[in-house]
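Can you read through this structure? Questions will come right after.
Here the complex is missing a single protein chain, while all its other protein chains stay put.
Labels run A and B following the written order; every chain starts at residue 1.
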Amino acid sequence: MLAYVARRLVSGVLVLLVVSMAVFALFFYGPADPALAYCPETRCTPERLDNIRDSLGLEEPVAEQYAAYLKGVVVGSEFRQGTIAIDCPAPCLGVSFKLRVPVAGYLAERFKATLSVALGAAVVFLVVGVAAGVLAARRHGTGTDRLVVGASLLLGSVPYYLLALLAYLYLVNDWGLFPDTGYAGPVEEGPVAWAKGMLLPWLVLGLAYATQYARFSRASMVEVMQADFVRTARAKGLSETAVTLRHGLRAGLVPVVTLLGLDLAMLLAGTIFTERIFDIPGIGLSALEAIDDRDLPMIAGTVLIGAAFVVVANIVVDVVHALLDPRVRLGS
Amino acid sequence: MGIQPAELAEPTRDRTPTRPALHQLRRDRVAMVCLGIVALFVLVAVLAPLITRVFGVQLDAGNPARDLDAYNYPAFGPPYDGFTWRAPLGISPNQADDNLAAWLYGARTSLGVAAAATLVSTLIGVATGLVAGWSGGWFDRFLSFVTDVFLSVPFLLVALALAPVLVSRFGADPERLQLWQLVSLVSVLSLFGWMPLARLIRAEVRHLREEEFVLAARAVGIRPGRILRRELLPNLAAPIIVSVSLTLPAFVAAEAGLAYLGLGVSGLPSWGRTIDQAVPFFSTYPLYLFAPVLGVLVLVVALNLLGDAVRDALDPRTRHGAVS
Partner (left out) sequence: MRPRSPRGLAVALASLTALTACTADPGRRGDAPPELDRGGAAGAFKNPELRPPAPVPDDAADGGSLTVLTAESPSTFDPTQAYYTDSTSILAGLVTRALTQYVYDPDTDDMVLAPDMATDLGRPNDDNTEWTFTLRDGLRYEDGSEVTAEDVAYAIKRSFAIEELPDGPTYQRTFFVDGRQYRGPFRDGEDYAGVEVDGNDLTIKMRRPFPDMDYYASFPAFTGIPQQEDDPATYGRKPLATGPYKFEEYEPGSRLTLVRNEEWDPATDPGRIQAVDRWEFRFGQDTTRLENVIAADNGDARTTLTYDNVSAATYRSMQEDPDRLVTGTQPCTYMWFLDMTRIEDIRVRRALGYAYPYENAWRALGEIVGVTRVPGTAILPPGTAGRQELDVLGIGGRDTDPERARALLEEADAVGFEVRFLYATDDDGRVAEKDAIVKGLEAAGFEPKPVVSTVDTLRTDRTDPDAPIDVRSSAWCSDWPSGGSWFPAQWSGDLVGLEGMPNPTNFDVPEMDRRQDEILDTMTPEQAAEAWGEFDRTLQEEYYPAVVTGYGGVAMIHGSGVGGMANDNVRGMPTFARMYLAQ
């Protein structure tokens, strides 16, 4: 097991390296001069432009910039701007072009908002999704089943960003049914303010994901409920509920775990639409702004963090899968 | 949500003949209705130029000086006046373009891009999966690594950053910009959609490789290429069809989402772009927003329902009449 995890970790690091190279290449062989973004044309003189280009370190050859970046990730780095130095402790993901602050620290701050959204939504979609799926499986073939399937199909077909946008525009703005969304730190401003601002995003994001979980757990439970060991339990006289919950669930939810791991990783990487529409200053939104601002270190940072989450999640999920289901052999 | 449908994690083990599946499909009323809807959309997309002419409207022919009031809102038709045949869905603020024409051509873009991206990603996925599953060894490990890399990257971010680069790098001739934007959009979608299928196909091929009939064929000396083509591919038809039925609606939704974020094909009308332009007018001119929203919604729902029915028909576990 340990050897497997180690191998996967090494492979994961390689993946991250490739991703970071791709981001650098993307940026540098891209079209326009990034310095232009920091020198609005109505007040830009060539001297200013040169100055900015210099201060962003864009004069160095790409390979050198990349090597310096890698070094920073491992041992930390120091950014010199003339005679002043900005300390960037390991893991140093560079210093933002726009805000001149170390990217890692900045993203760590913003991560709190993303985490709040992700966890809350996860609770919603797990509870609602799995419950709906199990319910539908229990009443397989009846009206309830069709209702659940139909509803989740319909809801799941709406492009997510439309769902979020319309939910915000109507439920908060027009009809005032929900409090205004946004992030309020649970420690700084109290858990009530935090929950109020997150309520609609949790519900919308949670419901959107719940559709998948409902359908998946339903399908999985239907299959499991027909398996031999469940029939045995039923034959032994256990109530249907006990059969479902005690025996069926454990086996039926194994695939759900897989899904959960990957979805959580994606959520933690920051859902751009959710953050933009509901005004949650998380990682996804910083990424969007960074692309707008041509802020390479920020772009690289958010992409790498997202990729890291997915890599780790993949490993964790595979390991958990193996632990839960002895039939699965790792590394096959 | 997203381009990585979870259902593909479970490969369909049995080789399913397609004839009983088609039979079941034909009897499924919901599926037939959806098929009809999809066919209608396809028809609209193909005949868009004809339909716009029938309605007497034109694409991108707005005359802002003539047709807009001082606030850049339409001077005739919705939202301030009633329905008019001059512009059945109204005209757009700011540019005064006809919304019906934009909707019809938007259907074309959405379906076209989604179809092209589905085709490309299916081809890449199948090819990769076949090669990886068949060859094994370090080649397989390498391809799996590549698959992992692509799976790890946050799609949206890279899409946003990548597409303009593709355009300016390879679309050096600005006259062909539209073509290159189209290529870049389809590429970006395909690049992030082939992985689940590749994994699936790889698993299937590895399983099939050890089957008796394949071992026999190899023992006899039939070339691998021929085996792949004649023995394996037919057995992969089911998972491929399932994959297509899942990715098509996902790409329609994704294209609209990307257009909303600003990554569309300029000059080519698209539902996503119209939605993006219409959002600020949601309370003052709701028709402008809801026409494309409904378009995306109905198409995606119909495709999803149809895909579900296809899956049910092909999967022996849910096929009617199969022993449960």
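Rule of thumb we're sticking to: a residue touches a chain if its C-beta (ideal position, glycine included) is under 8 Å from a C-beta of that chain, and two chains touch if they have at least 3 such contacts.
The shown structure was predicted, so the numbers you read here are calculated from the model rather than taken from an experiment.
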Checklist outcome for this item: Considering the complete assembly, the absent chain touches shown chains A, B
Checklist entry - If the hidden chain were put back, which of A:Pro89, A:Gly150 or A:Gly176 would touch it? => result A:Gly176
Checklist outcome for this item: Of A:Leu36, A:Leu70, A:Leu115 or A:Ala131, the residue that touches the missing chain is A:Leu36
Next on the checklist: One chain isn't shown here. Among A:Ala25, A:Ala63, A:Ile86 or A:Leu245, which residue touches it?
Outcome noted: A:Ile86
Item to check | Contacts of chain B with the absent chain, listed as residue ranges | outcome: 62, 64-65, 68-73, 75, 80, 93-95, 160-161, 164, 167-168, 174-175, 177-178, 181, 261-264, 266-267, 276-277, 279-285
Checklist outcome for this item: Absent-chain interface residues of chain A come out as 30-33, 36-38, 40-49, 51-52, 54-55, 81-86, 98-101, 106, 109-110, 168-169, 173, 176, 180, 276-277, 279, 281, 285-286, 289, 291-294
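Operating definition for what follows: only the chains that are shown with their structure count from here on.
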Checklist entry - Given the complex with chain A, which residues does chain B contribute to the contact? => result 1-2, 4, 6-7, 9-10, 145, 148-149, 151-154, 156-158, 160-162, 164-165, 168-169, 249, 253, 256-257, 260-261, 275, 279, 282-283, 293, 296-297, 300-301, 304-305, 308, 317, 324
Checklist entry - Touching chain B in the complex: which residues of chain A? => result 11, 14-16, 18-19, 22-23, 26-27, 29-31, 153-154, 156-162, 165-166, 169, 173-174, 208-209, 212, 215-216, 219, 223, 226, 255, 258-259, 262, 266, 269-270, 272-273, 287-288, 291, 299, 302-303, 306-307, 310-311, 314
